[in-house]
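Everything on this sheet refers to the single structure shown next.
FYI, not all chains are in this one, though none of them got moved.
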Amino acid sequence: MSDKVYKKIEVVGCSDESVENAVALAVAKASQSVRGLSWFEVKEIRGSVRDAKPVEWQVTLDLGFKLD
Amino acid sequence: MSDKVYKKIEVVGCSDESVENAVALAVAKASQSVRGLSWFEVKEIRGSVRDAKPVEWQVTLDLGFKLD
Amino acid sequence: MSDKVYKKIEVVGCSDESVENAVALAVAKASQSVRGLSWFEVKEIRGSVRDAKPVEWQVTLDLGFKLD
Amino acid sequence: MSDKVYKKIEVVGCSDESVENAVALAVAKASQSVRGLSWFEVKEIRGSVRDAKPVEWQVTLDLGFKLD
């Protein structure tokens, strides 16, 4: 009855603005090729620096979706 | 003289908006039953997805408070 | 040709506002004494609580820069 | 709307029979003092040995429940 199987994929979203935006970008992009995304897990937050400022937020996350 | 004992509890705050808001919610809620909260530690950031967008930020955190 | 050596230092940025702001502060401060910062890695997010609210975001991060 | 706060507690269930039974015991026991348990996470599996046989399964788990 409750037997279900999910798959997880690992992606990295990159944004100029914030951690939350990098996650949203990765989720939106992955939704183009995978149906039924249902959760994400943040695994790593890093970024690049230019002129003494953080200029890119790179967020590694796992995305989970149900296998039909 | 500096002998003190703190206790830590683990909570999960959920917010539609951001990581920072999920932490604030968890801290506010825990303050209703525990006196003297003094610090938090973020342990895990995850969330749920609907219609190709992150719709909930679930932040697991430890909260520390002094035992009287 | 691609032989390069980078060094990493560990800093803690503290901000009243957000995780992103704490990182920006740490990066700006470190740039005063180190040339050529090129990336950061968030290692820990914690903070302090007062009056049932998070009042400081303390973000530990590694900063990488190229050795000339 | 989706703003919720959960608390997690850590317990150790001990059973003569199996990992699954040790979890069930811990969940049943904790339900006597906590309302609204909603999930568990297995953190460690160990046990004791007598006469060359495993005689007790000790399962450490986190239990999550909603704060009203």
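To keep things simple, chains are lettered A, B, C and D as they appear, and every chain counts its residues starting from 1.
Everything that follows uses one rule, which is that a residue touches a chain if its C-beta (ideal position, glycine included) is under 8 Å from a C-beta of that chain, and two chains touch if they have at least 3 such contacts.
Since we're looking at a predicted model, the values are computed, not measured.
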Next item on the list: List the number of copies present in the full complex, noting that all chains share one sequence and 4 are shown.
Entry: 12
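Convention: only the chains that are shown with their structure count from here on.
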Note to self: Going by more than half of the contact pairs matching by residue number, which of B-D or A-B reproduces the interface of A-C?
What the structure shows: A-B
Checklist line | Residues of chain D engaged with two or more neighbouring chains | finding: none
Next item on the list: Flag every residue of chain B that touches chain A in the complex, lowest number first.
Entry: 18-19, 44-49, 52-54, 57
Margin query: Can you tell me which positions in chain B touch chain D when the two form their complex?
Written below: 9-16, 25-26, 29-30, 33, 55-56, 60
Next item on the list: Can you check the complex and tell me which residues of chain C touch chain A?
Entry: 19-20, 23-24, 27-28, 31, 37-42, 63
